[in-house]
Every structure is written in structure tokens, then in C-alpha cells.
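Left out: one protein chain. Kept in place: all the others.
Chain nomenclature is as follows: A, B and C, assigned in order of appearance, with residue numbering initiated at 1 for each chain independently.
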Amino acid sequence: MGKQYEIPVGAQHISLLEPLHFRFTTENEKIVKTDANVFYVHRGIEQACCSKFKFRQVSFVVGRVCGLCSISHTTAYSQVAEKLLKIEIPRRAKYLRMLVIELDRIHSHLLCLSHVAENSGFEALFMKTMQYREFSMELLEAVCGNRIQYDFSIVGGVTRDLKPEVADMILKRLDHFMPQLEELIGIYKNNWTLSLKNKGVGRISKEDAMRLNVVGPFARAAGLAVDVRNETEDLLPWKEVGYEMITDTAGDVHARNMVRLREIEVSIRIIRNVIAGLPESDLVTETKAFPEGEATVRLEAPRGELFYYAKGNKTQVLERLKIKAPTFSNVAGMVHAFTNNEYASAPAIIASYDPCLSCTAR
Amino acid sequence: MKKIETSLATLKNDLASFYNPAEHHFMVMNAVEMGEKMEVQWFFCDYAHPCETTCFFTLIERGEEVPSIKDIVDSAWVAEAELVDLMNINVENTAKGFVLEPDFESGPLLKKK
Amino acid sequence: MNTFFSAIGNLFKEPVTTKYPFEPTYKPDDYRGLIGFEESLCIWCRRCELACPPGAIVFSQDMEGKQTYHYNRAVCIYCGECVRACPKEGALFQTAEPAPCALKEENINNGWNQLFDEALDSREKFAAEKKRKAAEKAAADKAAAAAKKAAEEQAGTNNETSAG
Partner (left out) sequence: MNGYLLPVLLIILAPFIGGLVYGFERIVKARMQRRIGPPLLQPFYDFLKLADKRQMIVHSAHAFLGIMHFVSLWFALALLLLGADLILVIFLHLLSSALLIMAGFSTRSIFSHLGANRTALSILAYEPVLIIIAVSLFINTGSFDAAAAFTSEEPLLFKMPLAFVALLLVLPIKLKKSPFDVAEAHQEITGGVELEFSGLFFEAVYTAKWLDYIFCYTLVFLFAGSNILLGIGLVAGTFLYLNALDNSTARVNYKQMLRFSLGIAFTLAFINLLINSLT
């Protein structure tokens, strides 16, 4: 029995992008116990949404909960508000929402993959992934007019239409990206040193994933088939545009990388189908009603299941808005999966969870 | 969304008979202010397609102790700790100070009087 | 192994990074940039101010009732909600021009807060003034009416008396 060391990682650490704090108890650099504190950035967004902002403005406020999954938050909120207002949005708006969500998923997954590479000590792959990610940012800018804060969904529909030349540009860029994606899959799959760092590391079994209610690619890599796109179809018709569940069985960092890379392929397919089958209709359903009653909405953000609960009281301001971010569900699983790993692989494991603490703490 | 009313006394029995880790997925806990009382909610959903969201809820007085469901749902401690700090609800066996600093004024999400 | 040789191969390729401030980056034609305002078309309904999520638009009003449009590019989130809310085509529009950086001298945040409060104040004052004027006018009207009535009554009595 070696001497126990306590290694604090965070709230500021080179390998962390987000303000979270882990305290690892290690024996000869082997982690035996983990404590976590993930709430460093409580911003009171829920309180602001229920007091300061009108319900139509809230979709812009919740977009600021997170920079990466901005569109997921705005869409989820818009859907919950539409449920409260009891309106159905036009089909074209649904398709456009799916388009932007999937483009966003590509860029979020590539960002996560690049950070896994960086935290494994593979700076060149980080640079390469970031270089290949640039196309998705430009496409989002072309579609939404902004690189990060899309402000694309509003209550009742979407703000902008997809211009034909932009649609052409998306298809062209996706064709250009396909060989690059193949190259990335090759590197992440076959690079020997990277597999030393990633294979068998940060494992979570399917039973533990189920017991700890893990969501997103984290759960799918462990073989737990949980994806909101597979479960709900009332709000966005995912199956119509070629959604397919991606799972792996290993449950380690490598499996998470592979799940993300293959999900990018699925996203590309969805985007192509959306553009091919874009229905003609209005963009927004206008209504003069006020939100009333209770409603919940689930949506698959890049990191997993996003859950919105809202309660309206027939005024401009909501009574209560509850946001559950994907990382919130993963906290218990995150803490669990560190045990019996080398401290040296801890940064790569953290990055492979793809934690989004701004979402979690709100 | 299916809403099932329960009470503090029967909550644990209800959840134990309902919750099956292979079928259901615990999402989050939530509390809504209803005047003087508070509505505490436990959200579950299915892994199946089409999925159904189930919500257990109960009305409590302010300051009343809510039983913890940690022994039924393993990952519930995060949601419970969040409610304790943000909504100032008294949950069994859960200390303050996970979501906010321990010396922070508790209940920032409560409506200002 | 492939990565090893591609790393050496990369030595002979152009860097993919752009020298951003010195050469332009990609920008779509309909980039969400600064909000433009055409005063001659504005109908002063203030719907943009109500719609704006961060409160980057405010109207002040002087004592004659003339309104002035104020816009803060540092508070604006370029969502275009004001343009959608505008009932008059062309009065508000979104340009593709990115906002310039805010300088310290502009005092853009505190100055804006002050301006915002002052604008609301000025409107309240105008409303109060209007109310006061209306009340005055009503009082004057009432007085005038009363005077007229009195005069009429007077005249009536006069008539009566004259008649009598």
C-alpha cells in the first residue's frame, strides 16, 4: 500500500475548459477515490427567465446558457413554449431546426474529439481536428448569420430561411469533409500511442451506466441505447430523415471517440436528407396566446438528453422554468468512471465526458 | 407527461415499485412554488420508443423534510443536492453546499417577496 | 506511422490559418450585424423596444413629445427580434456589418445604463407633463365651459330679466 496523494484538478487547470473541480485520491498515481464539485458558475438563468424576461425573449436568454449547444437550448425552450401555447409549428421550421441541430452536433463532437486528443498529449491531432471543424462553423454562420449564438429558433418557428445557394454550399462542403472524416476515423482508431492512452481507460459498464442514469455518447459508448431522437417523434421527425442509433460496447474513452465519429456520419446523412426533402411552408406560426399550464420537452443535445420543464400562468412571464442539462445527468457516472485508472489518463477521461458545466450550473 | 400524485409517506414505496433501472431513466427533480406550499416533482422517462415522461409530485409545506431516494435511484444525489441549495428544500441526509458555496444565501431561485 | 509522414509532409504545405486582422475571413452576405434605423420611416410605436431581449433599444422623449432612438451595439445581441417586431417595413433593418470594438472612452456600459434610465425618466416626465397639460386643459375646458355656462346662465337670466 503506497502513500496516498490527493491531487486537486481545477477549478483552473490546463486540461480543463470548464470550471469544475475534481479531487483525486491516488495511490502510486492510481485513482482510488474521486470527489467532484461541478457548480462553479451558477448564473441564476432560471430565475432570470421567470422574472425579468418575457416568454418570447426567453428563447434568446436560454441560448446563452451554453455556447456549444446553444441551438439545442433555444429549440427545446421554443418547443416547450409551443406546447404551453398549444400551437403546431410549420413543417419547414421543424426541418430547419433539425438541420441546425445536426450541424451543431458535428461541430460540438469535433470539438470534444479534439480535446480528447489534446488531453492525451497529441497536440497535432488537436490542431488537425480543429482545422477540419472550421467548415461546420462556417456553415452555421452561413445558415444562421453567426458562428456561435445562432438565435435560430423562436417561439413558433425559426427566424431565417435556408437560401438555395446556402443549401448548395452545405452539400458541397459536406462532400469535401467526408474524406477528412475518414482520415480522422483512421487516426483515432489506429494510432498506436493514442490507443495506449484511450483503450480500456475510463471504463463504465452497461449496468453502471443504467444504474447511474447516464445519457448521451457517454451512455451509448457503454452499450446503453439511450437517445432522445430514437424515443420521441412528436416534435421533430427524426426517423423520417434517416436517424440511426450508434452504440458501442467497450465503454472506454476509445469507444466514446468512435461513437462520436460515427454520429458525425449520421448527422451528415440527416443534413443531406433534410436538404433534399425540405418541405415548402411558412417559417413561423403566429399566435397571440399566453403560456398556460405545464409542459416538458426532451431533446437530444450533442452531449445527451436535454430536458425542459415550464409552467405558465397566462401572463407574459413564466411561472417556472427548469433546465436539466445533459452533463447534470452524467455527474454521477463521471465520478464513478475514474476509479482504478491512472492519474495520467484523467485529463483524457474528463475530456471524453465532454462536460459542459455552464449548462449544468446555469 | 403522466402526472402521479403521491405523498411524503408513500413516496418511497411508490418509487420503489415503479422504478426499474432497465426500463426507466431518472431525469431530474424539480420544485415549483404554489403560494405558501411547494410542489416537489420527480421526473422519469422510459428507454422505450415511444417514450413516456412520468412525473411523481407531492405538495409540501415550506421547511418540511423530503425523504431521500438515493437508495432507490443511485444517481439522485446530484438532483437532491441541487434542490437543497437552489430551492431551499430540506432533503433527508443531504447537506447544503454542493451547488452553491455553503455560506451562500440559500434558495436563489425562490420568488422574491 | 501515417501521421508521422504526414507531419513531415505538412512542412511543405501552406498553413491553413488565416492572418485574420490583415486579411478578411469568411463572412456570409446576410451576416447578423449592426441594426440600422431609418428615422423618416419610423412610426414611433416602440415595439422594437418591447421586443428587444437585452434592452439595447430605448426611446427618449423631449418635452415637445419628439422621440429619439437610442441603440447600443455593445448590449445588442444581433438577434434581429426588433426587425421582426417592426410593423413598418424599412424603418429598422439588420446590416451585415460587424460591430466595431467598444473603447474605454465610450463608457459604453455605464453610460448606457445612465442613458437608459434618463430616457425612461424623460418619457415619464413627458407623460406627466402631458397628463398635467391634459388636466390643465381639461380644467381650462371645464372652467371655460363653466364660464360659458355661467355666461349663458347669466345671459339667460339677463334675458329673463330683460324679458321680465
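Operating definition for what follows: a contact is a pair of C-beta atoms (placed from the backbone, for glycine too) under 8 Å apart; a residue touches a chain by one contact, two chains touch by 3 or more.
Please read these numbers as outputs of a predicted model, since none were measured by experiment.
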Displayed chains in contact with the omitted chain are A, C
Taking the entire complex into account, which one of A:51, A:193, A:287 or A:340 touches the absent chain?
A:193
Residues of subunit A (touch criterion as defined above) contacting the omitted chain:
5-8, 13-15, 29, 117-125, 127-128, 131, 191-194, 196-198, 342-347
In the whole complex, what residues of subunit C lie against the chain that is missing from view?
1, 3-8, 10-11, 13-17, 19
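The definition used in the following text is that only the chains that are shown with their structure count from here on.
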Distance-wise, how many Å sit between the C-alpha centres of subunit B and subunit C, to the nearest whole number?
44
Just give me the whole-number Å value for how far the CA centre of subunit A lies from that of subunit C.
36
Rounded Å distance between subunit A and subunit B, as computed from the means of their C-alpha atoms:
24
In the complex, subunit A residues that touch subunit C:
53, 56-57, 60-61, 124-125, 131, 138, 141-142, 144-146, 149, 151, 154, 159-160, 163, 166, 186-187, 191
Listed in rising order, the residues of subunit A that touch subunit B in the complex are 37, 39, 42, 44, 46-47, 50-51, 210-215, 225-226, 228, 230-234, 294-296, 298, 305, 307, 309, 311, 319-320, 322, 324, 328-329, 331-333, 361
So in the complex, the part of subunit C that touches subunit A is made up of which residues?
2-3, 7, 16, 26-28, 30-32, 51, 53-54, 77-81, 84
